[in-house]
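The complex appears here minus one protein chain, its other protein chains still in place.
Labels A and B are assigned to the chains in the order they are written; within every chain, residues are numbered from 1.
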Amino acid sequence: MPFSLGDVVMTKPILEARNVSRIFAPHEDLIGKVVRTVMRQPEPSHVQALSNISLALNTGEVLGIVGESGCGKSTLGRILAGILQPSSGSIAFQGTPLSAMDPATRVKTFLKIQMIFQDPMSSLNPRKRVSDLIAEAPLVHGLLDPKDRDDFVYNALTRVGLDPDTLSRFPHQFSGGQRQRINIARALAVTPEILICDESVAALDVSIQAQILNVFMALKEEGRLTFMFISHDLGVVEHLCDRVAILYLGKVVELGTVEALFQAPQHPYTQVLLNEIPRIGTGKRRFNPIRGEIPSPLSPPSGCPFHPRCPHSITECKQRMPGLQEVGHEHLAACHLLNGTTSHPLMELSK
Amino acid sequence: MINLVPQEHPWRSAWHHYCQSPFAVIALIVCAIIILAAAFAPWLAPQNPYDLNVIDFFDSKLPPGSRASNDFLYVLGTDGQGRDMFSAMLYGLRISLFVGVLSGLVAILIGMSLGLMAAYLGGWVDSLIMRVVDFMLGFPTILVALMLLAILGQGVDKVIFALILVQWAYFARAVRGAALVERQKEYIEAAQSLGLSDQRIMFGHIMPNCLAPVIVLGTMQVASAISTEATLSFLGLGLPITEPSLGLLISNGYSNMLSGRYWISVYPGLLLLVTVFSINVVGDRLRDVLNPRLSR
Partner (left out) sequence: MTQCILEIRDLTTRFETKQGIANAVDRLSLQIYEGEVVGLVGESGSGKSMTGYSIMGLIEPPGSIVSGSIRYRDQDLCALDKDQLRQLRGDRIAMIFQDPMMSLNPVLRIDTQLIETLKAHRAIDKQHAIQRATKLLCAMGIPSPEARLRQYPHQLSGGMRQRIAIAIALLLEPDLIIADEPTTALDVTIQAQIIHEFQTLIEGRGTSVLWITHDLAVASTMADRLAIMYAGQIVEFGPAVEVLKTPAHPYTAGLLRSIPSRNIRGKPLQQIPGSTPSLTHLPPGCPFAPRCERATSVCSTEPPLQHISASRSAQCHFPWGMSS
């Protein structure tokens, strides 16, 4: 069911974020609050991690979420996986908002959305054996009969390319790549429909990264999973994803198919990103980087968050946040310069 | 595909690390001897100090090495009631250890549960528990114990109760600190994502990873509890005379110090010193070994 302006949806979205915002405010206990009220101090500054994000994840696709520090991509992933609550807005699964579900159904729904984390070291409980890690959740939720436990774990490990005889070992006895496979096996154990991968290969060596990416691709080929792939690595995203969303300071600045976005990026930030990734083919080169720091989410710039660093900013950029507009087939970007036109001066790309 | 990184189990490598200090190993052996001696006191002690038939009042205050009328050797002399010091010390050690360890264990259970809840649930639960902890820790241990016993009266169970009450706060704070660190780790988020209940996460996932500070603190608190109980008994507010702990033995013999009959106080005192000291050395070494920053 299409809901955002101009977003032509071919298949029914399995998961949607509707106007999701998330604020992080420092925790204040009762005494602190009282003191602050009595002394008439201002509210403590908060971080606007996500501002009014609307995004749809279509069944069977791989959606890439790309951005740098402070863009909110990890927060978005955690909200969609049910680990964090949105401050406002809602999440809908197969069209039904989660708030409309009763608690039992909501738990079942979140079980269908699983997350693969970044750090292979801290994402596995060091005190639990691999078989416990994998079998715990299915047993607790009644998806697994205790007598089938060993077979289940055996199959789970084989599926991700691990030696099933290692099921009684502890995480510290495995390498980083193997631990990431255990992570995947653990997530798959509850038969999810959506996998959210939060920088799942960022902490791995190049050769191991290739192996894990192949595991993801094999899972995608099986056809029963939808992926959301959060990464800062555009090369990986380009290879793996069907569509990609670029985030900057809690807002979606560009959204489209990988082909469209990588060949003809419309938003100045996307152009900068693509220009500034080191690539092997170009040889020794000098970068021409844009100036300025990534703004802190504690004090975001007015209007368009990118305007302080944007080489093409105009007056309007300082005043008003641009909305997402269609700039091509299934291609959206949020930039004032794209008002009414479908192309504008592009920065030189070195490809 | 197997290529496992051959690494030691963390507990085993901790043990090897521990053994690198010969002093700590000796302390551990001494602790083991003390615990065994206390456990097997009824069999090791040559005389049952509570059996009034065996004790001869006329044998009281005999110096070490003296013999009784029936040729029984008083290895370390006798006390004011004619009890063999060695036997009395063994039984006293038994009671001291019993009180110290039991109060420590219960304090750990209570403190750990509250610390885990404070760390995991956060919010007002955390604030409430921590304010209570701060309040408890604001009072000197001995003072609180004294006041409690003055109200409750004497008795083993009352002493244990008082010791639990003054100790749980230390554990709560230590566990909360460790649990807060674990809580940030991704395996907790994974557990949440997998729909596991709060209790399961707190006690099944976080708790096993918080054991290091509990072990360290636990050993030192046991030593502290033994020492506190000795103080209380010395001051007359602890255990009754019928169940003399080391502290009470020291107290009973105190008046004899000036008349030169040192053995009635000094030997139990030495035993208490050695016990508390070795437990502290073991705890100290454990803290170095289990400290993740030092070993990594």
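Basically, a residue touches a chain if its C-beta (ideal position, glycine included) is under 8 Å from a C-beta of that chain, and two chains touch if they have at least 3 such contacts.
Values in this document were obtained by computation on a predicted structure and should not be read as measured data.
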| item | value |
| --- | --- |
| Residue, one of A:Leu111, A:Ala156 or A:Val272, that touches the chain absent here | A:Val272 |
| Contacts of chain A with the absent chain, listed as residue ranges | 68-69, 175-178, 205-211, 213-214, 217-218, 232, 234-236, 238-240, 258, 272-273, 276-280, 282-291, 293-294, 296 |
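Note that only the chains that are shown with their structure count from here on.
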| item | value |
| --- | --- |
| CA centroid of chain A to CA centroid of chain B, Å | 50 |
| For the chain A and chain B complex, residues of the former touching the latter | 27, 29-30, 78, 81-83, 107, 110-111, 113-115, 117-119, 122-128, 136-137, 140-141, 161-163, 166, 169-170, 172-175, 183, 186, 190 |
| Footprint of chain A on chain B - complex, ascending | 1-5, 7, 9-10, 122-124, 127, 185-187, 189-197, 200, 205, 208-209 |
